[in-house]
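Supplied in structure tokens, the structure appears directly below.
Every protein chain but one is kept in place in this view of the complex.
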Amino acid sequence: MSTEQHAHPTPAQYWKIAALLGLLTAVEVGMFYVNREYDLGGFNAVILIALAILKFVIVVGWYMHLRFEKSTLTRFFTAGFVLAVGLYLVVLSAMGVVVIRGG
Amino acid sequence: MTATAERPQATIFKRPSSTEGIWSWLTTVDHKKIGIMYGYAAFFFFLLGGTEALLLRWHLASANSEFLTAGAYNAMFTMHATTMVFLFVMPASAAFMNYLIPLMIGARDVAFPRLNALSWWIFFFGGIFLYSTFIFGTSVAPISPDGIAGNLAAGGGPGSFNWLADSPDGGWFGYQPNAGAFYSPGTAMDFWALGLQIIGLASLISSVNFIVTVLNMRAKGMRLLRMPVFVWMSTVVAFLLLFSIPIIAVALFMVTFDRQFGAVFFSPVGGGDPVLWQHLFWLFGHPEVYILILPAMGIVSEVLPVFSRKPLFGYSAVVFAGAAIAFLGFGVWAHHMFSSGITPVAQAAFGLATMTIAIPTGIKIFNWMGTMWGGRLRFTTPMLFAIGFVAMFTIGGLSGVTHAVVPSDWQQTDTYYIVAHFHYVLFGGSVFGLFAGLYYWFPKLTGKVMDSRLGKWHFWLMFTGFNLTFAPMHWLGLQGMVRRTWKYAPETGLEPWNVAATVGAFIIAFSMLIFMYNWYNSRRRGVDSGLDPWDARTIEWTIPNPTPEYNYARSPAVTSLDHFWHFKYDEDDEGRAVRKEDADEIIAELEQEGLNPIEPIHLPNPSYFPILMAVGLPIVFYGIIYHTTLWGKLLIAIGAVITLSSLIGWAIEPIEEPHAPQDGGEPDPEPEGVDAGV
Partner (left out) sequence: MPLKMAASPTRNRRGWMPVSDVAHDAVVDHHEEHESTGIDSRKLGMWAFLSSEFLFFGALISNYLLYSTRAGFDGVYPAEIYDIPFTSVSSFVLLMSSLTMVLAHNAMSRGDQNGTRTWLFATAALGAVFLGGQVFEFTEFIVEFGMTLSSNPAASAFYLLTGFHGLHVAVGVIMLLSLWGISRRKGELSDSQGMNLELVGLYWHFVDIIWIVIFTVVYLLSVPPG
């Protein structure tokens, strides 16, 4: 096992993070029903995506420990993510799903 | 007292221990052996792909030819391209990367030796699976509404090679829905899709291996910007593979699900969108062409400086240009779709992006020329191929620039002008580069030098034949000769230059015979190379030829770029290289030291599991093709069991056997528990 200079979160902290993730999920589902009732339009999408991003970052940063690892690993991860989002946004735009300034 | 490289003794753990014979090849994890196997396999497929090309050229030498039936013609251009791209150039590049990267960074092997073997065997069995389409594949013509079968109707005499028609015929790019279930019924295109799936997996695994190897296994002092350009280009290629293979994997799964399981991704009748296939395919396909050219560019960047007796001009620029080409290469894929109905904005954006790639490419070309300028050139065979690369690739690049101009491309697309372009960059580029590498590094493999007279005959014949074949295609295309089309009418006037192209193709084939004879003969009776036959610059030449099994007797400590060169040469006041007086002595000492390691060296143990695991995959895929039958379902189960149990066996086999003590000293400590390094 490679030695690590930094301390990992404690089990208690992991439980707290899990509680937060559960809470965020509950908020997401709540938003879904609120939107069904009151139709919040684009606002719904923004909130839900923001919540998803938050959960994503929490799991990656703390559970996958990326926050505490060497930056090389973050660069790999980010590169793949950014490339995927970029390429597929262009494809979806070219196929008319996402509209990027008349493209 | 000299120690030898150790082979573990047989123990109860049953890890294989042969050092010779076929078993040592089947269980090897040695990067050099794996590289050699990749090389021979790639060359074998090169000959198959070349045969397919000769059949095409023989057919196209006459207008209205019925030498091949339409079905056979479609199959030949499909398999020629599929073979050359996936089964020749990629594994040939892998051969060089496998053999050379550890040597060039001063390592004993790659980061994950067993995974390396796995990649090779997956590729090997995948290639066999793909080519088994010629035995098992079917390609029944779709029945048109009036009940008449299609492609098998025309011609069909004994010499028509109609049996070839039962193989993949949807183009190497598999455009949908033409290559889908309705228009390409039968199993041939499934062999194509699933075969490429298997081969893609091999490349993906290999890319992870090489990225980690280059990042983590460098010898002391081998900073990233001291690595040979070939290592840099290979690393960039590994990243391209890492990010592009998953895309084609999804696309091929979608095609397979459409064809086998009734999904409706691409069939317009069900609501599917054929253009989606084009996007997904070319998202992979364009990075793929950079995967094909960058290793050859790396090879040329090694060869030119040695035979110009000058350092590479602008090393950093060449490295960064390579990275820039790869990065930009992800942003241009729709230039293959200018006539597929994408919007004007998309066309303009992709056209512009495509033009920008000319910039880093141009930087490399000028730097190669700058390397040669003012050098004292030696026109050895590898040098001839390297210079040929620079010239031919530039021509291909120039026609590429004309494609980037969208309205111009509307005229050129789907004509022979495009065929000319990509053969200039892929043959005049990649193939010439690979041959430069073969002649250059032959001594490392064999301890001998290839005959230079025969080498020059090979080069000049190949160069002549190549240009005779492909130069006319520029104007044939502009005159309207359409690609992928079975016949052309005599009144088009296209026949004479087609005949010339065919003659050129056979000259290429003849030059290959010379090469093959030279290779075979030089291995046996060639002149001994010694340690440094070319007066080279990089550290893979500081160890004896042929390369010892353990590579370096002692791990090198690198102090500069072109580290080896600085052992041998000082600079005078005007910056010219002056050979040191004791350079020859140093070389002799290197040879001595290289052959006589003073410390015990333990090499990674061989293993059965890579080859076993690799065998399971094609079995599963045969099962998928025949999944509606009982046999198919059985094959899926059997293949899955083989793959899974090999994986478990791999995970629990010990990473090292306990060794007998040396000279009565302490035995090695027992490996703790079972281990699972890869």
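Read from first to last, the chains carry the letters A and B; within each, the first residue is number 1.
As a convention for this text, a residue touches a chain if its C-beta (ideal position, glycine included) is under 8 Å from a C-beta of that chain, and two chains touch if they have at least 3 such contacts.
Since this is a predicted model, take the numbers as computed values, not measurements.
Set against the missing chain, the residues B:46, B:121, B:172 or B:265 yield one that touches it, B:265. Interface note: of B:97, B:188, B:245 or B:531, the residue touching the hidden chain in the full complex is B:245. Among the residues B:26, B:63, B:140 or B:212, only B:212 touches the chain that is left out of the figure. Not every partner is drawn; the one left out touches chain B at residues 107-109, 111-113, 204, 207-209, 211-212, 215-220, 222, 242-247, 249-251, 253-254, 257, 261-265, 270-273, 276, 280, 554-557, 567, 586, 589-590, 593, 598-602, 604, 644, 648, 651-652, 655-656, 668-669, 671-678. Counting the whole complex, the residues of chain A in touch with the unshown chain are 1-2, 8, 10-11, 14-15, 17-18, 21-22, 25, 28-29, 31-32, 44-45, 48-49, 51-52, 55-56, 59-60, 63-64, 69-70, 72-73, 76-77, 79-81, 83-85, 87-88, 91-92, 95, 97.
Everything that follows uses one rule, which is that only the chains that are shown with their structure count from here on.
Averaging C-alpha coordinates per chain places the centre of chain A 37 Å away from that of chain B. For chain B in complex with chain A, the residues that touch the partner chain are 215, 243, 247, 273, 275-276, 279-280, 283, 330, 334, 342-343, 345-346, 349.
If you check the complex, the residues on chain A that touch chain B are 72, 79-80, 83, 87, 91, 93-95, 101-103.
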